[in-house]
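First the structure, in the form of structure tokens, and then the observations on it.
All protein chains but one are shown at their positions in the complex.
Chain lettering (A and B) follows the sequence in which the chains are written, and residue indices restart at 1 in each chain.
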Amino acid sequence: MIQKLPAKKMVVTGDYAAAYGALLCDVDVVAAYPITPQTLIVEEFSNFVNDGITDAEFIMVESEHSAMSACIAAQAAGARTYTATASQGLALMHEMLFIASALRLPIVMPVVNRTVAAPIGIWCEHNDSMPQRDTGWIQMACEDNQEVLDMIIMAYKIGERKDVLLPVMPCLDAFILSHTVEPVDAPSSDEVADFIGKYEPHAMLDPDNPMAIGTFTPPEYIQELRYQNHVAMENAKKAIKEVTKEFADEFGRDYHGLIEEYKCDDAEVVLITVGTVTGTAREVVDKLRQQGKKVGLIKLRFYRPFPREELRSIAENVEAIGVYDRAISYGSGGPLFIETRNALYGMDVPVLNFLAGLGGRDVVTGDVEKMYEILMKAKDSKPDKEIYWIGTRGVSI
Amino acid sequence: MYEIRFHGRGGQGGRMAAEAYALAAFLEGSYAVSFPFFGAERRGAPVRAFTRVDDKKIRIKTQVYEPDYVVVLDETLIETEDVLEGLKEDGMVIINTAKKPEEVRLSKPVKCATVDATSIALEILGRPITNTAILGAIAKATGRVSIDSIEKAIIEKFGARLGKEAGEKNAKAARVAYEKTLVGVAQGGKAFVPRKKWLPTVEEMPIGGATPAMETDAGLVGIGSFIENKTGDWRTFMPIIDKEKCIGCKFCWFYCPEGCISMEDGKASVDYDYCKGCGICANECPVNAIEMKREVRT
Partner (left out) sequence: MNIKDLPEESLFTPGHTACAGCPAPAIVRNMMKIFGKDTIVYTPANCLLVFSGTYPYLAWRVPYLHEAFENTAACISGVARAYRKKGKKTLVVGIAGDGGTYDIGIQALSGAAERNEDVIYVCYDNEAYMNTGIQRSGATPYGAATTTTPAGRKIAGKLEHKKDMAEIMRAHEVPYVATLSISHPKDFLEKVEKAKETEGFRYLHVLSPCPTGWRFDPAKSIEIARKAVDSGMWTLYEAEYGEITNIYKPKKKIPVEEYIKGQGRFRHFTPEMIAELQKWVDRKWKRLYGELPES
């Protein structure tokens, strides 16, 4: 149980919003381990516990691996659980992520996107969360701190749906959100409780009704389980759309489902962005529109499940598509670029990849303008390459 | 191409036999592959291994479903499962047993070769490890590889692991088995009721595999369902309790790894459906009320 919390306007960091979101969702068990720039989340939640605002169990584990292990176990015992991590911590957890999703436990874990060593750095890159693509988690990225708070709430509602039952990983960019304060509207705890409802586990460790969870399983059974997870992830698309709609009706903020289109209607070229670059790109789009350029923006919210159908329908009406990536899959391209090209298979539209902001380098308006410039050219004449390393010394574009 | 399926028990070296046979075929210029079904079976549980031989590169990577030959390292296995399953029409089964082929009863009459590999191994190696002797029997029964190649393969494979002397002794066991192998036809008519398997569809499969105790048409699954798995067929020695001597101390009941001893009127009694014949009860009984006897299966 938590103390009654009134709706309020706050000016808070992204980390605070992530912790406060979990508080509002009245989580039962939290197990976490600190890592920059997620640390504030752990600290804020410790305050909530020690000030008696929540009676959640907080397990201060000795590693991220144990954090996820404990969350899985607690969730399997029927608890609503929460953790948060970043970078090396997420990499250390990797093994356990598969287990959370395969056991169908809707844990919610914000990931503060931070570069993964080497060399060691603490700034924003998406090479921590992107490699978790195939772990079976719903994965999405936030644009601002309001979305962080709202997404934690929606994550429980989406993940806990009977037709989904999957863990959810909302991502927020290191420092750009995690340590930046901005105004955030928080609903009251009663409103949130009404919105997400009670967690009803599909299976539970309970001596009154014993079950075996996670047993040693031969080939005769695993493929059917894999299919179940695949269906659940497909179902998540519908769930995401419905829940964002319900959220908009309830709280007045509309996140439009898996993607949000910005000025795409008559656009000739569109840029797909992820995370905080989206905000910056909105500015650029407005500026270019004023100059009469028909440019649009797609904010990609979900990486898993991937909004294949949505992107295909937009691609029908544009002449070039750019994909912004803050991570690189060496030997191929940016993860979102690879994914987008796959989604648009068979369609006759050039798709280009823009890499920028790796290791936490700031992505400035000029960088985004450059991306649109290249796209505008691509619409008129076939580009000579697909992947552009924006702002990389010694690499021409 | 011809295919061989080996039936043995975990720890008997069926996999080594299958590999050594492949090596022997290779030494004669054939292409050969060998692989186990890699389960998680502990020592004593039924296991299978496979060998394929051809005169050109073998590309197929599936398990063997319709073997030309079936090799049985442990006689007790022919009592509990139909080792002939999938065997080709004119296929042959090679069994480690003291019986003559005509005395062996299987699900149908088939070409059959027998050899008492256990006795040969005990005599030559001093241990009942039959995986080399049986190779001599395969050479004799099938005529597919020469006994010389079998010997070479054994010396190369087993010698490398156990030392030269042991390699040569094992080769000798194969040679003796080769000479003693009898070929004939086994009797048919033995009925096997294949154990039903629960194979749920995606819809029927519990979400995330979380399974309570559930009755299915293949029996109980989930919590407490291992009771369906009768491990009594692992046994070669069986404990016989002398109720006169038993003082009801319950040590055997406490120590039995299978938990298959119960107390009836204050005396210990074994459930042979599960007893693996480990001998712990006999070893621990303070009044020597338990004797381990070689089991005779019919």
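Basically, contacts are C-beta pairs under 8 Å (C-beta built on N, C-alpha and C of every residue); 3 or more make two chains touch, one makes a residue touch a chain.
Being a predicted model, the structure only gives us computed values, none of them experimental.
> Of the chains that are displayed, which are in contact with the missing one across the whole complex?
Hidden chain, whole complex, touched shown chains: A, B.
> Among A:C25, A:I41, A:M96 or A:L311, which residue is in touch with the absent chain?
Hidden-chain contact among the options goes to A:M96.
> Among A:L205, A:A248, A:M376 or A:I397, which one is in touch with the chain left out?
A:L205
> Name every residue on chain B in touch with the hidden partner chain.
Contact residues on chain B toward the absent chain are 10-11, 40-45, 198, 209, 211, 221-231, 234-235, 249-251, 253-260, 262-263, 271, 273-274, 276-280, 282-284, 292.
> When the complex is taken as a whole, what residues of chain A touch the one chain not shown?
Spelled out for chain A, the touching residues are 28-29, 31, 55-57, 59-63, 65-67, 69-79, 81, 95-96, 99, 205-207, 210-218, 221.
In the analysis below, only the chains that are shown with their structure count from here on.
> Could you put a whole-Å number on the gap between the CA centroids of chain A and chain B?
Going by mean C-alpha positions, chain A sits 53 Å from chain B.
> Quick one: in the complex, what on chain B touches chain A?
For this pair, the touching residues of chain B are 39-40, 197, 199-202, 205-213, 222-223.
> Touching chain B in the complex: which residues of chain A?
Residues in contact with chain B: 102-105, 165, 202-203, 209-218, 220-221, 224-225, 227-228, 231.
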